[in-house]
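Here the complex is missing a single protein chain, while all its other protein chains stay put.
Note that the chains take the letters A and B in the order they are written out, and that residue 1 is the start of every chain.
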Amino acid sequence: MSAPIKAKHQRLVLVVIALVALIGAGLLAMWALRNQASYFYLPAEMAANPPEAGRAVRLGGMVEAGSLKTDPDGVTIRFTVSDSTARVPVVFKGIVPDLFKEGSGVVAEGRLDPRGQFVADNLLAKHDEKYVPREMKDMTAAQARQTIEETK
Amino acid sequence: MIANLGLAALWLAAALALLQLLAAWRALRMAGAKEGALVRPVAIVQGLLAALAFVCLIAVFCQTDLSVKLVAMNSHSAKPMLYKFAGAWGNHEGSMLLWVTIMGLAGGLVALVERRLPEPTMLATLAAQAFVSLGFYAFLLISSNPFERLDPAAPEGQGLNPLLQDPGLAFHPPTLYIGYVGLSIAFSFAVGALITREVSPAFARAMRPWVLGAWIFLTIGIVAGSYWAYYELGWGGWWFWDPVENASLMPWLAATALLHSASVLAARNALRAWTVMLGVVAFSMSMVGTFLVRSGILTSVHAFAVDPERGSFILGLLALNIGAALVLFALRAATVTEGERFAVTSREGALVFNNVMLTGALGIVLIGTLYPLLAEALGTKVSVGPPYFNPMTAVFVVPMLAVLAVGPLLRWRQDSFARITPMVAIPALLTGAAASVLVLKGMAVLPLLGMALAAGLALAAFMPLRGRKLSRVNLPLWGMIAAHFGVAVALFGMAADSAWTVERLVAVQTGQAVEVGPWKVTLRTIVPVAGPNWTALEGEMEARYKGGDPRMLHPQARAFWAPPQQTSESALATRWNGQLYAVLGEQAEDGRWQLRLWWKPFVTMIWFGGLLIALGGVLALIGRVWSDLKRIIARGKIAYRRERQGR
Partner (left out) sequence: MSAPAKPSRWALWLPVVLFVGFIALVAVGLWRPASRDVHSAMIGKELPRFDLPPAVPERPGLARGDMLGGKPRLLNIFASWCIPCAAEAQQLEQLRQLGVEVDGVAIRDKQDDLAVFLARNGNPYARIGADPVSKIQFDIGSSGVPESFVVDARGVIRYQHIGVIAPDQVPMILARLKEAEQ
């Protein structure tokens, strides 16, 4: 089809292609990150400046004592995450981590629905997942996550 | 005693690495300097000494020598032997020792067997290897001495952590490490080639088996890690874009690109500077990944996870090694003469496309992994997950896979689409047909693309065999076919999993049945069971596939007592066409049990495909090494005959 590119230009063309692709990748990544990175909110921040509904964010705080209710289906739970100034209602469908209980810390991954309720896809009991013993530093994602799972 | 021997061996190995570096440097500076003859033997002995130190560490772990601090902190006399053994590298110091051992042994092996390259290039390569090794020796001896003594000896070890006692965990890290560190050879070859300005097909051929070997281990490590995450976490997913996972994926992407560009350089003497660059980047990604994971700056926020001294030391090493290599590249690459030319429509053109796309994907993963760090430096806290990684990597991977179907059919240098149209037509038609069927079934975009591509790719992978006599097809070509077919298989598994998975989350009384996809699962009873260091509630479930024979599943909610931790053990029922995945949750107040069930059609194809990819690497490696051996033997025979004739 096409003849070999002219001697003088081949390297230039290759460099330009590579640069365009890589810069493109970088720009694409930054653009996507602006939209897709999931920000961390405390209840007060979420109350003062709520993220748009449907956007993936994380919410961290305390599970308010007395707020935990289970729906009749047995797998949907509702509770309130609060800090000293604000409270956010959360609904979660799934198997909760073992250390998740009223009065304990939690990080919920999910999104706000239009009614201001936080729909969680995943709960991380905020406990010793931060405690990473030295020997676990070599663990792979799987192992580390397993450990986190197990320390919950 | 053994600990002292190990420490002595380590010091000696470090000294030899220094000698290796200095001798090689002198020989390079002054043509004909006698020191050049020293380099190869020293490299070999240095590797053996590092290995001896590592064997000593294993020995002190196996006999639980509690006068060694590392043993006292990480082992226990009551541990099963396997875990005492594996405990040697299941900690920071030991894994760093494993790192230098692999580096030393690989360097020694290169010194022993590689005779194709001009001697100055070999000297520069071994000097580079010694330079990198020296940094890690210094790190070990100064701030992470694995043989540090405890006086008085501890009465008992502390490491009886049940979490770390798993056969997979024992052998997974070394597998990944061999992959990471094996790439150091590619790095050293690249630096050696830059220093002596000898970027040639011989350089690519010398480097290729090492890249292949490392890449095989990386592939297996990633596949195993993914399956592990899948069955251990109980979340039903098989890839989470966790920084630790990304740390193993990034060197893999770079090594995959390097393998392909090295084949262009080896066969056609083109892509010269680029291949050198990738050689530098691949090992850099290993070091960056290891650093990000080990320093804890991404995964953990606790002070002791970020040990500032060690983190700074590794960061310094990283900056020195990678920085120096990149500066060298910037200085020398412009003087690397331009390679052979080729048309856009050619095997080279397709491989350039493959490389650019792989590098783009690498950039996406790297940026996504580092972004939380960047955001935090700017004052916001974010996490980056699948909503970013999935579509963004697909942008690069999907076009690459489309070209993958065509590339192997193209001729080197120049070709035309007209010639290969008949071969491409059938897979393309299959892709189109699959896509239209799936559109009618209303599938989402990404799974649809994946599945249609997988169908076309699976067929296209075998197209290079067309018109060849099967008995004459060489092993590397079989390797390529296996690996490309593996890509199609894995892609099919991923698409099937994301498109067809059925999930049920219910609370049931014992005796109640749940339908999930074609399965009917009955929770028969819950029984308490006990293990060596845990108790558990175990669900006894009966699962029938389309009313067939019952299979029993036993998911557990396990509680360990030392240290107190709870885990859920998922249960799997595997069929040829997928897996049933069951997790037992908590008991609700009304006595019902939470169950989470998935029917995941063809999910096992993901790992099966991954293993096929690794198998392709193994076939190619055997083929390459075998033909190298044959050539060495033939050359030896000729030399022998000449000698006899000369007499």
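Just so we're on the same page, contacts are C-beta pairs under 8 Å (C-beta built on N, C-alpha and C of every residue); 3 or more make two chains touch, one makes a residue touch a chain.
Predicted model only: the values in this text are computed from it and were never measured.
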item: Among B:I2, B:L373 or B:A588, residue touching the chain not depicted; value: B:L373
item: Selected residue (touches chain absent from view) among B:M277, B:M423, B:A461 or B:A536; value: B:M277
item: Residue, one of B:A31, B:M81 or B:A334, that touches the chain absent here; value: B:A334
item: Chain not shown: contacting residue from B:Q158, B:N269 or B:N474; value: B:Q158
item: Footprint left on chain B by the chain that the document does not show; value: 73, 154-156, 158-159, 161, 277, 281, 288, 291-292, 295, 297, 301-304, 306, 308, 311-312, 315, 318-319, 322-323, 326-327, 329-330, 333-334, 370, 373-374, 376-377, 381, 561-564
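Definition applied: only the chains that are shown with their structure count from here on.
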item: Whole-Å gap separating chain A and chain B, where each centre is the average of the chain's CA atoms; value: 25
item: Chain B - residues contacting chain A, complex; value: 73-74, 89-92, 95, 159, 161, 163-164, 169, 172-173, 176, 221, 225-226, 228-229, 232-235, 240, 242-245, 248, 271, 274, 293-294, 296, 299-302, 304-305, 338, 341-345, 352, 356-357, 359-361, 363-364, 367-368, 371-372, 375, 380-385, 387-388, 391-392, 395-396, 413-418, 505-508, 560, 565-568, 583, 585-586, 588-590, 592, 594, 596
item: In the complex with chain B, residue positions of chain A that touch it; value: 1-5, 7, 10-11, 14, 17-18, 21-22, 24-26, 28-30, 32-33, 36-40, 56, 58, 70, 73-75, 93-96, 98-99, 122, 130-147, 149-152
